[in-house]
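Certain chains of the assembly are absent from this excerpt, and the rest are unmoved.
As written, the chain order gives the labels A and B, with residue 1 at the start of each chain.
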């Protein structure tokens, strides 16, 4: 039986890979909607990218709705240095998509889908949490009806600052709302996404796959890897956003730990930190399952077989 | 020609008086909508009160929409000690209203009204700014189309804490969004609303007016005054929320000053302070007109004549 999800994203090279995983023939996921948010680049470009990727992946039937253009409280800070000017630089996808957005705000689409569901829809955010936070505040009745939120964000260390990961840094107030909402959360932060490394060996294996999706993903990988291997000194690109999708397809490839997560919104140098309390470091109620380790072989096996499934 | 307004409120005794002023035969205002928000008490009760007051004031044609149930980021803190359990204690209004809310969220009604307007609608918030902030974030296109925001909130000192006035204290993040939005703001804070004192003489004059609206307002005044004269040590009740409405009817009764206002959201003891920069205390761009002084005679003359107009 298929598991219903809403993918809330800011594509973004690794968002694209998450979409690829979710839409592949191997996936057990039913994409109810794709919603976009300001993040890697502005929401207009992220939405355009989402539509272009739907064209590529054959997601004609999935509604795409545009979401919030700015973080909840703070001013926008984009990540064009990682994803390029378009947010998806390096590919030869057509600039203009065929698919169009629906005429409904992402926040309202999320609310409608959840309210109309039997409590069986999972939200998968791979960008800043602004849409989800707004939906929760606008219609708190969705809280008990969200099955769970399985997100990429945070970690015990940061990439945007020493303390904060990009998605949470962009909108820590939204993250605070989500983590304090009471919804069940599965959190895939840098600790585990930095284990999802596209090393040269894996890149070679992928480059042998002969279909348009694999070709586009390889273009993205190549662009994205240059940043990681260059400035950041990694041995390969860390593909963050596919992790929560991979977890939904095969949870056995992750080790999860029950933790308390608090979101820092006041700090001078630590805005957007996800403070992860383990080992009884706090008496407060746990509010998330935190991904510690990834079985890399299982992950790349799924990733590569998914790519092949588009042939 | 009538001036179109949306009244965003949390009635509340003084919100009720603001509605009375706005709806009176003397008013030049056209109420496009009444929207409610969590504040003095929870949004359910505030909405119920708004409907009961519409019944009292004959506002059958004005749509009432229920808004947000919680502050944007922080947990709710109500003010039942001032307004009683129902939010409108002390009156003999029927508990259940005849009028009903429309089936649209306050945030969406605000967005729709503004987008469909010719840029001629003024928003008059007399509660926390959560609805307005959410509307701005959900649909930033409304920003250049809002004529102005004429609000009760803040001041150079507080009533909820030494630093913060209640409306801003409840949701300082929302206030920050509104004050940084670029919309023209007229701000009526405690400095001026504490000049709108219902002294014994004025109370006596009002109690001689013989109509149901005046009677209900007197019941509210009596309840509300006991708090102000008792615990707070005032010589009369300060009727905060009518001030922005009175300004729209007759701006000559106020002296305004062009200022910069910044909203404190980080402080340990000062959360929700409106920091009002005058006299060149800052180089930053002014973003509000701040009401300094009220002509009390003009104010109470308008107030009392408005009450009489319901006869």
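In the analysis below, a residue touches a chain if its C-beta (ideal position, glycine included) is under 8 Å from a C-beta of that chain, and two chains touch if they have at least 3 such contacts.
Everything quoted here is computed from the prediction, not taken from an experiment.
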**Asked** Given 2 shown copies, how many make up the whole thing?
**Response** 4
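Assume only the chains that are shown with their structure count from here on.
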**Fill in**
Overlaying chain A on chain B by their Cα positions calls for a rotation, in degrees to the nearest 5, of 180
**Asked** In whole angstrom, what separates the CA-based centres of chain A and chain B?
**Response** 41
**Item:** chain B partner contacts - residues on chain A that touch it in the complex
**Value:** 68-70, 72-73, 105, 107-108, 130, 134, 137-140, 173, 176-177, 265-266
